[in-house]
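Would you mind keeping the following structure in view while I ask a few things?
Note that this complex is displayed minus one protein chain, with the remaining chains in position.
Let's look at chain A:
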């Protein structure tokens, strides 16, 4: 008897899930406000994906290299869904929005724009951002906009893992050696002033009703989840207030220009190029 078609540990199937191409090809067209909201979420995911992918070939171990690259690719996937959907409002493609918008047109938060720093700082950024995204997508699956709800449903499964990965590393670095605990704490301290920006109810959101999730409504749950993990790791929640000027209105950190330049240079030098 042969199990040849079943007993392989590398059996492959694609599974079923929403794709960016389906969103672009579907009849669903975002209205202006919904598109601007999708752009906020998509830009966060896109910039963080770009940041994390810089770890490829540079992580402490090969396995961690793959883990960070996987997370980056998940986020890039979310960005593709969200930018594709946003683009339906303006007749633009995901590439138009990713590669041919300038610095002041992006709506990413400053947390994701910050440089990677050392591994501790990257994990600190992952811990904060994935905790926020976890609460966000948990609520966004109930959006009255069916496309946003479907995107959130796909993203939630992946973000659960991102949050778990960051929490596991926070515990290991916090409870590891004196050096690892010091670096993890330093990472949290250096990023904490960008946390409050995540919870500001910016303009397009306040009029969207049940289509969107108000960031301010995520604040308490996110911060208590962070506090739980940070304290479990023997570290201290930084007592640092929010940095001035964080309102996603087009003001941006100086890092945004550098990361966009790197991300956009090829598409701008060779417009319309394909593989």
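Things worth noting here:
Basically, a residue touches a chain if its C-beta (ideal position, glycine included) is under 8 Å from a C-beta of that chain, and two chains touch if they have at least 3 such contacts; residues count from 1.
Heads up, the rule we're going with is that contacts and distances are computed from a predicted model.
In the listed set "Peptidase M75 family protein", "TldD/PmbA family protein", "Ni/Fe hydrogenase subunit alpha" or "Ring-1,2-phenylacetyl-CoA epoxidase subunit PaaB", the entry agreeing with the UniProt name of the missing subunit chain is "Ring-1,2-phenylacetyl-CoA epoxidase subunit PaaB". In the complete assembly, the contact with the undisplayed chain comes from A:67, out of A:67, A:89, A:141 or A:240. Touching the missing chain, out of A:32, A:164, A:203 or A:262, is residue A:164.
Where chain A meets the missing chain, the touching residues are 3, 6-15, 61-64, 66-67, 70, 161, 164-165, 168, 172.
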